[in-house]
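Before I ask anything, let me first share the structure, which is written out below as structure tokens.
All protein chains but one are shown in place.
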Amino acid sequence: MPEVIVPIGPQHPALKEPVNFRVIADGEKIVRLELDISYTHRGIEKAAEQRTFIRALPLLERVCGICSHSHSTAFAKGVEELMQLTIPPRAQYIRTIIGELERMHSHLLWLGVAAHEIGFNTLFMWTWRDREAVQDTLEEMSGNRVHYGMNEVGGVRRDLTPSQVNAALQRLPNLEERITKYVDMVQNQETMLLRFRGIGKLTKEEVLKYGAVGPTARASGVDYDIRMDDPYLVYADVPWNVVTDTSGDVYGRTRVRIGELAESLKIVRSCLEHLPEGPIRVNPPKTAPKGEILSRYEAPRGELVHFIRTNGTDRVERVDIRTPTLANWTSVAACLVNQNLADIPVIVAAIDPCLSCTSRITIVDKGDGNTGIVTWDELRRRSRLRDRRQEGA
Amino acid sequence: MTDTPLIIVYIFLFPGFLFLLAYAMLFEFLDRRIAARMQHRVGPPLFQPFADFVKMLGKEVIDPQGVDRPVFDAAPVIALAAVMTAFLYIPVVSASPLAFQGDLVLVLYLMALPTIILFVMGWLSRNIYSAIGGIRTVTQMFIYEVPFFLALLTPALMAGTWSISEIVSWQQDHLWFMVLQPIGFVVALIGLQAKLERTPFDIPEAETELVAGPWTELTGRRLALMHLASDVSCVTGCALIAALFLGGPTIPWTIAPVWLGWICGFFLFLAKTLVVLLILSSVKVATGRIRIDQLNTIGWKYIASAALVQVAVVLVMNSIRVGA
Amino acid sequence: MTSPLTLDFVMETMKGSGTAEQVRSNRIRITTTPKRVRDAITTSRELLACERLITISAADNGRTLELIYHLTGPHRTVISIAAELPRDAPEIPTVSDILPPAGIYERQIHDLFGIVFAGHPDLKRIILGEDWPEHEYPLRKDWKPGPDTFYGGIREERI
Partner (left out) sequence: MAAPAASLSQRLVNWARQKSPWITIFNSGGCNACDIEIIACLMPRFDVERFGILSKGSPRHADILIVTGPVTLKQAPRLRRVWEQIPEPKYVIAMGACGADGGVFHGLYHVMQRVEDVIPVDVYVAGCPPRPDEIINAVVTCLNLMSEDAAHGGKEWRQKKRSEFPGGMIPSVEAML
């Protein structure tokens, strides 16, 4: 079967966002993959440099639709630290609540899309139906289903009234029961196991070598979680633990994400119950002193990093956003070689790509995953080498 | 029932084409409604398949560059014609007047035609997605066709005739084949699910990998006819399995006026085909899609061997009965 | 190695490649020259068990272009290795062979800042459109977009 070049995307039903795969497949086996993702590059960093802090937040929130609160919290947290400004505890609790609710709706969304990738539409419908409960809570608290606009340099813009708090608390038990249902459904649903187990396997060393982050890394036993490593907001004094798995394939990532779903629910419940009284924002100084900081935040997809540099004016001199999906693309390319054509959407969906975050890179995958065009037969030799190694191992 | 005007009415009007088209659209409505209700949704209204069909007819027909139009136009019509004629040999009211020895083989052949035509459409439309979709259609066909045929021919073996109507009448005074040959019944259901390319086996039309498989380049009336052909083949398949395994439209005790017997037979036929559809739809909702190589291993390892076991059992039972 | 690194331990192991300072509880910043960045990273990978590259951030402070490599490991301390490059011919050896994800970040920085990474296997156009003019590096301070586009500030004439 001669090599067939299959262009998938940028307009493709499997990918909710524009990414272009040029897959060179030998029959059903993938030999080579070129990934071009920069369709959603809009030049946000240049625009952020021209805007004051107040106006930069709405822009930075719209880097990505699903993890919008992550971006605005990472930015606000970084600028506040540069200004040596501590925000009131109530504001920190509210930010954590919204952040964890966003993680819940993002993981439920992912679980549905992953099931849709393998054609299992029932789970797609069920998970998104439960996600609506989380969306209602978010809409009550912040007024918008997606871009919440809760953050501001110096605190939070809207307070949580007691009625909102116990309305949210009433929805949690039903969600909890649904999550336990999904846990056992993923474990013994025959076709899901067939399509998820053993696909896109990453060992612990490969994860560290390719720099994978978030649930993708935690599924192979690497326990990097910024909320535990570099605790910010109230994660230090709320009881929760990092969810890891050892199987390292798409099945492991599914279990990690559902585990994190349950953890987030626990965090939200304890935050809602111990919401301290007090003001919700502090008036920030007009300008930020000269300095730079690496503000790290655990977004639903992994470790989000904002490198913020200020130069004493009321604007930011430089914002360098490195999104979690950008770090995951190398590991995707590495574990896609020698897989089946039918597995591309499942493996790509496994890292839960948020392309509007990434909008960065094209990588040409080779056998061992570092970038660069390589001659055709050298690639063949590498993949055969890799097969022999796998047989040997 | 042999004089020609009645036969013409039989072919074109009642259990023939007009009824078949209406029943096919009802089937698609029921299928989508059952799937929606199981997914906690409301599902489309009754006239939805008809509205889709008419809208697709009204759309502009786009020919991909470099495709030869006549074949691309003729293929859906052939597929639809093949499957509709197959329905004529399946007893609907009672024994079908057109029955002859060997109409079971003819029906199986006509049912296989749309899959091949889908491959031809995929290959013709010069689009990488449809080409790969077409190849997958044919590879899937090789996998499920053998067990499907075996499962459907074992009732003929036991009943000793090759005509569907006679198998149905044989079942009247014996047990149903679903009871006599349970393995054959299950294998036939799996085969039909694969032939109709429904979810556990809708690999060629995998919406998430290849855009729409062989269906990608179909627009306008071609899409309408091909969509109708797949609906009609769903009806024909369900009716075939209902006839062969669930005893078809006959009642054990005879009712005095003949036309009352026909009406009861007709309702029995409706009930049994709807039962088969219910089974297929619930399987479609409850499973995800499996990969083509997994289907290959499952298909040949389990389904084909199950069919062979069934044939062996039937041969043994035949020899005992013939011997005793 | 899971206890956070202390400043003097890092100073002692990295004494060859520049000055280190404690920016925050678990952040240590080392400023070196572009030539010594590569071996600073290799020593930190072996001796300080920094197994993971968080990111490479680039900034233009008007005078020079700065590159900061952020690394971390099981000790959960972030080691940032900074280097300054001249504006006219920014050139630095690549680290994508030691750290595979670096290949991605370097190609992005090359596109937006024009920093050439010597030895990078494939420094192709990455994030800008195919029809973006060559040698136009949008994120540099001296780059201004076309007259008709203003990017987000309040339009001057509409104050």
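Think of it as A, B and C in the order they're written, each chain with its own count starting at 1.
Here is the rule we go by: contacts are C-beta pairs under 8 Å (C-beta built on N, C-alpha and C of every residue); 3 or more make two chains touch, one makes a residue touch a chain.
Bear in mind that the values here come from a model prediction, so they are computed numbers and not experimental data.
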item: Option touching the unshown chain, where B:Phe12, B:Phe47 or B:Tyr109 are the choices; value: B:Phe47
item: Candidate in contact with the missing chain, chosen from B:Ile167, B:Leu180 or B:Leu223; value: B:Leu223
item: Among B:Trp215, B:Phe245 or B:Phe269, residue touching the chain not depicted; value: B:Trp215
item: Residue of A:Glu132, A:Glu177 or A:Glu190 touching the missing chain in the full complex; value: A:Glu132
item: Omitted-chain contact residue, chosen from A:His147, A:Lys266 or A:Arg281; value: A:His147
item: Touching residues (missing chain, whole complex) on subunit B; value: 32, 36, 39-45, 47-48, 50-55, 57-62, 207, 211-212, 215-220, 223
item: Touch list for subunit C against the chain that is not drawn; value: 128-132, 138, 145, 149-152
item: Sites on subunit A contacted by the missing partner chain, in the whole complex; value: 10-13, 16-18, 38-44, 46-47, 58-59, 62-66, 68, 109, 125-126, 128-129, 132, 135, 145-147, 354-356, 359
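Assume only the chains that are shown with their structure count from here on.
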item: Averaged-CA centre spacing for the pair subunit B and subunit A, given as whole angstrom; value: 44
item: Where subunit A and subunit C are represented by their mean Cα positions, the distance between them in whole Å; value: 23
item: Distance between the centres, which are taken as Cα means, of subunit C and subunit B, whole angstrom; value: 62
item: Junction residues of subunit A - those touching two or more other chains; value: none
item: Where subunit C touches two or more other chains, by residue; value: none
item: Subunit A partner contacts - residues on subunit B that touch it in the complex; value: 35, 38-41, 128-129, 132, 199-200, 202-203, 206-209, 211, 285-294
item: Residue ranges of subunit C in contact with subunit A within the complex; value: 23-24, 26-27, 51-55, 57-61, 68, 70, 72, 76, 78, 80, 96-97, 99-101, 103-105, 107-108, 120-122, 124, 126-129, 138-139, 151-153
item: Residues of subunit A defined as touching subunit C within the complex; value: 38, 41, 43, 45-47, 50-51, 55, 59, 208-211, 224, 229-230, 292-294, 296, 303, 305, 307, 309, 311, 317-318, 320, 322, 326-327, 329-330, 359-364, 368-374
